[in-house]
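Following this message is one structure expressed as structure tokens.
Missing here is one protein chain; the remaining ones are kept as they sit in the complex.
First chain written, first letter: the chains are A, B and C, and each begins at residue 1.
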Amino acid sequence: MQSKWDIGEPEKRTINSETEQLKSELLTLNMGPQHPATHGVLRIEIWTDSEIVAHAIPHLGYLHRCMEKHAENLDYRGVIPFVDRLDYLAAMNMEWTYVQAVEQMLGTEVPRRAELLRILTGELQRIASHLMAFGTYALDLGAFTPFLYAFETREKILRLFEEVSGARLLYNYIWVGGLWNDWTDEQLERVGQFCDFMEEEAKKYNELVSYNKIFIERTANVGVFSLQDCLDYGATGPVLRGSGMKWDLRKNKPYSLYSEFDFDVPVGDGEHGQAGDCWNRYMVRMKEVVQSVKIIRQVLEKLEPGPIMGKVPKIIKLPKGEVYVRQECPRGELAFHLVSEGDAKQPYRLKVKSPCFTHVSMLPRVAPGQMIADFVATVGSIDIVLGEVDR
Amino acid sequence: MSTNVHQTGSVKDYFLDLYNGIRTSFVGMWITFKYVWSAKHVSIEYPEVREVLPERSRMRLFNDAQNCISCTQCAMACPVDCIYIASEKYPEGHEVQKTSNGQPIRLKLTQFVIDTSLCCYCGLCTTVCPTECLTHSHDYEFSQYTIDSMKYDYLAPDVVAWRDRIVKS
Amino acid sequence: MLNVDFQKLSDLINKNVPGANAVVNTPEGKSDSSITVEASSIFAVVSFLKTNSEMPFNSLHVISGVDYVEHMEVCYMMSHFDPEGGREFILKIKVTDRVNPAVDSIVSLYAAANFQEREVYDMYGIKFNNHPDLRRILCPDDWEGFPLRKDYVAQKVYNGMEVFPDSKMNFEDREFIVRQAMIKKAQTQSAQ
Partner (left out) sequence: MQDGVVLSTVDEFLNWGRKNSLWPMTFGLACCAIEMMATGASKYDLERFGCGAFMATPRRSDLMIVAGTVTLKMATRVKVLYEQMAEPKYVISMGSCANKGGPYWQHGYHVLKGVDEVVPVDVYVPGCPPRPEALIEGVMTLQKKIANERLLRNKWVKHA
């Protein structure tokens, strides 16, 4: 049996009988690091046979910011701003995962209101992140207007976040033990209004883009990740769900207070195309937005006044040991492997399991046989953030 | 093989595809067209109109040197080490001043420099300040032509004028 | 950790993989448990974990390295995605050779290991035998040293660019602080 990663020597690979007869040479095409469709500084070396991709080799590290090295030199609170900058589109979720790892080792009790507000911010951030994915994916495929709509809606969330945390993109809001600031009733009311607005807006986006025939033609049946591939490569999040596996850590291993909430886990059902293609991956995100709104509504009902900060020592020192903490972030499962040697103010080791890193490693698997334009659609559909890939 | 091959079907399918393509495109265009009369004005015409920043917004740091007690807690909390504080003891017989919230100033501040080009605006320094003299102002318009002018000495005489500018705007 | 009976799993490994020497590390407090196996038998162990019927693991989450100065550890986060009930646990091996560390690659078992092993090689210099394409992944190909080792010292110049240029390091400000601290120390010493 040929193993999964091995897609054969590029020279020897036959695309179809026609090209075999033409005996055309493979052309090396360099996509990136500066390329509008790679969402940052991903560089992909593509070996093409006329318009058909024969082989794609991702080259990473153009944004390698040595975050793991920094984490070993900073105190536990000081790591949070750096964790923010991993996935800068979902900074709240990044913080939350890291903070959860520290709290688990520290054994901190987080007040109920803080946990609920964390779910609120996490889900709002998920919406913001998926909106960004929606806007830029449409931009990749040549539609500019959805980008403007998505950003207009995203700005509403960012304004809320700025009011509560003080920054637009990188918040440093979720702290060890709780939250920095509390939400006022007026802000929570606006969150409720935003929920109504977002539901209407999601319907509009679906009409505008998702069910557009041209969009479906561009994305359905393109870049199919089979379920076995996803498991082999360790894909998570919308990529795994788009391939038809109903796996969501919020349901399957409920952390925080997610077990109290009622929501669905959308999976790629092959409404158009087949499960695992670009359209289904994209659609999982759009459906998740609606589910997030549903969760936020429930949070607003459950919220009661109370403290937002648990008891945390002034200087955090963790006992000797290690934890591996996973969370469901917008792009997949983020995990931190936190090792502490005891009696130190710094982590001994902080390994980031980034979902996008795994997803990028799937590109060589899916690329052979695609058109170049379809390959762009595939790269866009896995929604990578390079800050997290390279760390 | 995952290329997007058009399914060859009957003539009916062909025209159905065509119809769906045109219909869905018009649905999208109609949504955009509605913006002609129903859209709210979202653009902020920046230099003339400014968005009112939320109270907690974290922009350029400002240190009120008169209230600083040189405790260096901010420098310790700073994850990027961009705050440089130095202080020395007052000569003997010096009358101990007090900050606005009543803390005695026992050390003479001789240097308070923040390198703004390194700052990551995380806000950790302001939360530990015991006298609340180090704050995030709401001033974000300070782009510079040279990198050296990004370093701010908060003991310089012109810093008061700069603070006045913030207070006014 | 999720749904894993560590004792049972280690017994399973010991029974089916001779020479694996699986040991359960049960830490104090709230830390996670893990299983340590012999470095030489890692391929057999992972192969067993993937194919067994009692407790299969269908996915590899991540491979992480830890440098404990006297030895290095490679941690394999094994995971099982199943809507009915997932599993995960940390599988560890110890690598004692710092000069020329090498372990068997598991790329032929899990395709996910391809990039992950390259990253561990990039950061810790642990070579993976039988890896199809063992190059540096994050750092440039001509980078010197392995950054996440505890004894790593960054190179001074890369490709004509200074890594830590003196003009950008704020030496004047920091020197001032250091000098002040020394004066303070001298004062306290003289006072004593």
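One rule holds for everything that comes next: a contact is a pair of C-beta atoms (placed from the backbone, for glycine too) under 8 Å apart; a residue touches a chain by one contact, two chains touch by 3 or more.
Computed from a predicted model, the values in this text were never measured in an experiment.
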| item | value |
| --- | --- |
| Visible contact partners (per top-of-document touch definition) of the missing chain | A, B, C |
| Sole residue of B:I105, B:C119 or B:C133 that reaches the chain not shown, by the stated touch rule | B:C119 |
| Selected from A:H64, A:R126 or A:K213 as touching the chain missing from the view | A:H64 |
| For subunit C, the residues touching the chain missing from this view | 138-140, 147, 152, 154-155, 158-159, 161-165, 168-169 |
| Positions on subunit A where the hidden chain makes contact | 33-36, 40-41, 61-66, 69-70, 73, 81-82, 85, 88-89, 132, 136, 147-149, 151-152, 154-155, 168-170, 386-387 |
| For subunit B, the residues touching the chain missing from this view | 42-47, 50-51, 59-60, 79-81, 115-121, 140-147, 150 |
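To be clear about the criterion, only the chains that are shown with their structure count from here on.
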| item | value |
| --- | --- |
| Whole-Å separation of chain centres (CA-atom averages), subunit A against subunit C | 23 |
| Footprint of subunit C on subunit A - complex, ascending | 3-6, 60-61, 64, 66, 68-69, 72, 104-105, 107, 229, 231-234, 240, 245-247, 252-253, 319-324, 326, 333, 335, 337, 339, 348-349, 351, 353, 357-358, 360-361, 365, 390-391 |
| Residue ranges of subunit C in contact with subunit B within the complex | 170, 173-174, 176-177, 180, 183, 187 |
| Complex contact set, residues of subunit B against subunit A | 1-4, 17, 20-21, 23-25, 27-28, 31-32, 42, 53-58, 77-80, 120-124, 127, 136 |
